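One protein chain omitted, others in place.
Naming follows writing order (A, B, C, D, E, F and G), and every chain is counted from residue 1.
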Amino acid sequence: MKKVFTKTKGLTDLPFHYCPGCTHGIIHRLVGEVLEELDIMDTTVGVASVGCSAFAMAYFNCDFVQALHGRAAAVASGVKRSLPDHTVFTYQGDGDMAAIGTSHAFHAAARGEKITAIMVNNAIYGMTGGQMAPTTLEGQKTSTSPYGRDCSQMGYPIDFPKALATLPGAVYVAAVSVDSPKNILKAKRALKRAFQVQQAGLGFSLVSFLSTCPTNWGLSPVDSLQWLRDHMMPVYEMGEIKVTEEVKAL
Amino acid sequence: MKKVFTKTKGLTDLPFHYCPGCTHGIIHRLVGEVLEELDIMDTTVGVASVGCSAFAMAYFNCDFVQALHGRAAAVASGVKRSLPDHTVFTYQGDGDMAAIGTSHAFHAAARGEKITAIMVNNAIYGMTGGQMAPTTLEGQKTSTSPYGRDCSQMGYPIDFPKALATLPGAVYVAAVSVDSPKNILKAKRALKRAFQVQQAGLGFSLVSFLSTCPTNWGLSPVDSLQWLRDHMMPVYEMGEIKVTEEVKAL
Amino acid sequence: MMDKIVLSGFGGQGVMFVGKVLAYAGLLDEREVCWIPSYGPEMRGGTANCAVIIADEEIYSPVVEQADCGIVLNQPSYDKFLPRIKAGGALVVNSSIIDMAVSRDDITILAVPASEIANSLGAPNIANMVCLGALLSKLQLTDYRSIEKAMDAVVGKKKPELYEVNLAAVKKGGDCA
Amino acid sequence: MMDKIVLSGFGGQGVMFVGKVLAYAGLLDEREVCWIPSYGPEMRGGTANCAVIIADEEIYSPVVEQADCGIVLNQPSYDKFLPRIKAGGALVVNSSIIDMAVSRDDITILAVPASEIANSLGAPNIANMVCLGALLSKLQLTDYRSIEKAMDAVVGKKKPELYEVNLAAVKKGGDCA
Amino acid sequence: MPKVVVAADRCKSCGLCVDVCPKTILAIGDKPNSKGYYPVAVTDEEECQGCGLCGLVCPDLVLEVYK
Amino acid sequence: MPKVVVAADRCKSCGLCVDVCPKTILAIGDKPNSKGYYPVAVTDEEECQGCGLCGLVCPDLVLEVYK
Amino acid sequence: MTKVLMKGNEFIAEAAIRAGCNLFFGYPITPSTEVVEYLAKHFPKAGGTVLQAECEVSAINMCCGAAAAGKRVMTASSGLGISLKQEGLSHAAANQLPIVVVNISRAGPGLGGLGASQADYFQSTKGGGHGDYRLIVLAPSRAQEMYDMTMEAFALADKHRNPVMILAEGFLGQMMEPAELKDPAPAALPAKDWTVGHSAGRAKRFIASYGLTNEQCEANCLVWEEKYRKIRETEQRWEEFHTEDAEYLLVGYGTCGRIAKSVVLKARQQGLKVGLIRPITLWPFPEKAFVPFRNKLKGVLTVELSAGQMVEDVNLALQCSVPSHFYGRQGGVLPSDNELLGQMLKAFQLKLPEGV
Partner (left out) sequence: MTKVLMKGNEFIAEAAIRAGCNLFFGYPITPSTEVVEYLAKHFPKAGGTVLQAECEVSAINMCCGAAAAGKRVMTASSGLGISLKQEGLSHAAANQLPIVVVNISRAGPGLGGLGASQADYFQSTKGGGHGDYRLIVLAPSRAQEMYDMTMEAFALADKHRNPVMILAEGFLGQMMEPAELKDPAPAALPAKDWTVGHSAGRAKRFIASYGLTNEQCEANCLVWEEKYRKIRETEQRWEEFHTEDAEYLLVGYGTCGRIAKSVVLKARQQGLKVGLIRPITLWPFPEKAFVPFRNKLKGVLTVELSAGQMVEDVNLALQCSVPSHFYGRQGGVLPSDNELLGQMLKAFQLKLPEGV
């Protein structure tokens, strides 16, 4: 009897601590599957950020380093320069990367740092209980935008992948979603490509995942996926935003 | 007998401390002239950065606040939120804004902060004696890239205005040069427009000036201007990079 | 006089809310009160708990090491707080979903099928209030009337219907005590 | 024995270089030496200066408050360092561009038209070396031969021509002393 | 015959699998697991076509699908 | 008649004005100012056309141009 | 006046609004987040501005801009975020900018944990940033003080033109207690004649602190040092509890101060002459409180939620003239009153007539 679907060896057996229906879990699984398929679990170092995924290191079957909030891209650069033959990736929230971590991600990309950055965009600060993130949508209510985000005062949602795509060092930039089986499979292909770009030493690769936060959005997990489709997908450019010639040639 | 050219009231009489031929001086004058022409000397607060222009505050006929290295855009945001009816501008080096100050400039732009940011791009850290800047060109020799900037290791020159132009909050972004009388006049028009954009409350405006550093480039002032034309202008997108409809409508 | 109360369950079971109601009850009776939440990464999914102190003198030490009584709404909470009730104290247990194999005989254990009762009231999420009702008889410094006032202050105006069903639950719980 | 020397001029006049040559001279004679630059924002355009200590015992305090002798290449330097030479000490002054209206008679002032001499040697930028030559006679722990060795170590190999003209300047300066 | 194995103790009854199952044969169960969540159960094993979609969308690696 | 006024003490003899003058009537002088720089001087006042370019490019506000 | 029941963090926020704070710049971090959340909800109605910055470094520098423009401004953070503000705090102090900085502390070092900790004492009082500067540091111990001291912080900041820090364990920020929402105490404050903006008809100003020469730098340092001397002289605050006839002294601030009070009472019940000094200003440290006790005590026990930091200042204040002991818990753990009582008896080698 063959297995149609089963847990990847890229992950440990530890149950996730995430809230019910939080898609951090799906994204974890995709990362684990890519680690397994590329057979790089022994030569990969992940860098955890601070956010709901701060404790992710226990879930992956590879070595991990905990970074301070926002510093993952800098830490990953330090690891990669030390272990050039290893695969190094960061797993960061949208606040972690696009708020406090802006300059580290920006300059890692500008340097063409040979790492893969993963951004989990749930339009909110999940870990701290639902404050406004740089990615929070216009009018969206959060605990620090209780009357809805007023962009003229609080700023506009940042499409961070688009900004990084302007940098020559960023050779592969993709924005994906895990709201449906189809998109989950698409997302995995993008993620795998990003890792392969790194293995080929072509430069900095970024995959941004649209993800849900049922708890802080105040929606059921199922409704959250719908909200993501209805409100986030139209705002953020989706798909492979930047693919250089070298990457295409892979 | 009419004055064809004379010193603006926008500046004090204090002689500049800059090296011979350093175009920081020309850019200062343009700012002073715009302050005078818009008659806003009494309602303008400048924010000085840390770089060769750290002591600029003594040269301008308006109030000034000294910011820490890289923090000018944050300080300016604090000033503007306190004095919404004032004109607030930053005067920053390329290192100050595009290296250590990256996230502050980036997020001030994302917030559509109603300030005018001036970046003086001389492709080097002048104040500290000629180290590599984010804007240093490929192959350019500096004290921290003594064998020439190797982009694959040290990163690629950053065209910061282009990156900020991707943000909705940045409504006017221009890159100019002060290498010739013609360009000096062009530069002044852009600068004036940036200030007017702020006065109209449209959002964040940025003017990037290509500037020389004869001392650290190791060239004569005249040769420096030629080097700027030959090497910097081709690399950095010049002119009005972003002009929103509202700005055009001004 | 002082009531030290611990309240524990998993996120969503509304232990923080019960705590607030108790604290308000104390406040409205012009007692000294302290509401002490547990906060931290455990939150995600895991168990939440808080402690409430109601006293008729100034509360110096806000540290609740051993409580006079408490409410536990799920198994992990039971396991964690059973040992933390003072001898002679009382623990209200949501017997609907808690296995009480391990127990103590130096404290009063009030086994209340709170989840069932809540379901019977058509509001599965108020097992917490049922347990509160059962707890009241064990408290020195607050009673049903105070809770009524408190509920009024906390939810009353905003959500009358909520107000009603919650108090109904408290009453039902009281009958189990 | 100890020579404390101050050297000052505006950026580009090569005072730091003279200082290094002196320090190397001391080093090659196996003396204890200290080369102390002024560093800071003044640099931009303004005056640069440094101090050199050459000693035959360990140098504890590296602070040069009052110097035994010095070289000043421009007016601001003269004004600043004239008062900072010990009584009985010596100051070499680039008389080509320095007005010595104010002066002292408790120190030896060696007025050397260094800029002219440098021009006459066809290298306007070596007034510094001319003054160094004039200074040598006032030093206890170094002499022309040491300077020669030092010049060899500092520029010798790299730029022979520079080496020559610099030493020529030192000699010429020596004649003025 | 296709089969879905449920690691009930991992389930958080988020309902994503219930929503995605083309055969609508998944439902939230009625007795809590150790964490206090009510894990999903397969209502009609016969019907399962082994498409694996439930496993694909489950955030908590609760489901294994065989065919 | 056009005229250029040189604030000699501000001049740093950078040469930018010398380079830009269409009439090539500006030159670095030969006696230093208080800072030790050799300020520019107008070699042939007659020739000046008062175009003001020198003032425009001078980084140190040394020059005023009248016409 | 009736009392309201809120979290300590919310009392701080409400006090800021009523103290006439104009702007708040911050970045969320547990356990301080309710401050920005409360303000986001209530500050706009009061005409205030709340701006969530992209990081703590940005927040403190925004505060510098607002303070330079003469506004009352506040920021709040914890542990890691406060560490990030150190450059900005040093800069703010050098530029004599009145800013209220709230540190709802958590357990460190590094990411540490979220529990109650007092391990930021050195950072707060000796200057975590570079250079000789000081923050005035206030340490509340209950909800009413969270409120009152926030009001006082704004007054002290304007009075001395200096950043003021409120240092409270996360425990105090998260706990709900009743407190009165008093009006600010009227205070005669110096005119703000040094701020930027509206410069018509006066010489232009700039706010900067660097020195172009060492001599100028030293002159600046001496001005600041003199200011700090005056603050040390005039602003020491502390609470004494049963010290009249004390032979033994407990010293603790914040939550430890409260727990220590229970201990003092329990000890007194047993006839032990134990008293408590609870520092309220951590800087300036209340040395004056200790002067009368030099050479006069049988023992002092300093209790902190750290490995031992304030204990150094206690020893210096007592000129090492009495047997000094320390008891600390770390990582967010709070000692119970019985635990602390036991430790005290052990340290002072005392027996209770009848065991407790």
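Here is the rule we use: contacts are C-beta pairs under 8 Å (C-beta built on N, C-alpha and C of every residue); 3 or more make two chains touch, one makes a residue touch a chain.
The structure presented is a predicted model; accordingly, all values stated were derived computationally and were not measured.
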Chain not shown: contacting residue from G:Asn95, G:Ser199, G:Thr302 or G:Gln343: G:Asn95
Touching residue (missing chain; options B:Met41, B:Ile100, B:Val176 or B:Ala190): B:Ile100
Selected residue (touches chain absent from view) among G:Asn220, G:Gln236, G:Gln270 or G:Ser336: G:Asn220
Omitted-chain contact residue, chosen from A:Val4, A:Ala67, A:Met127 or A:Ala175: A:Ala67
Chain not shown: contacting residue from G:Thr30, G:Thr49 or G:Ser83: G:Ser83
Among A:His86, A:Lys114 or A:Arg149, the residue in touch with the chain that has been omitted: A:His86
Missing-chain contacts mapped onto chain A: 12, 41-43, 45, 47-48, 54-55, 57-58, 60-68, 71, 74-83, 86, 103-104, 106-107
Residue numbers in chain G that touch the chain omitted from display: 57, 79-80, 82-84, 86-87, 90-95, 105, 107-113, 115, 117, 119-120, 122-123, 126-133, 208-222, 224-225, 228, 306-307, 309, 312, 315-316, 319-321, 329-333
Absent-chain interface as seen on chain B, which is shown: 50, 54, 66, 68-70, 99-100, 102, 125, 127-129, 131-132, 134, 143-147, 153-154
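Keep in mind that, in the parts below, only the chains that are shown with their structure count from here on.
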Label of the chain whose CA centroid is most distant from the centroid of chain G: F
Pair of chains joined by more contacts [C-beta pairs], B-G or C-E: B-G
Gap in Å, rounded to a whole number, between the CA centres of chain E and chain D: 87
Whole-Å separation of chain centres (CA-atom averages), chain D against chain F: 34
Chain A and chain G: spacing of chain centres that average the CA atoms, whole Å: 38
Residues of chain D touching at least two other chains: 41, 45
Multi-chain contact residues (two or more partners), chain G: 30, 51, 54-55, 212
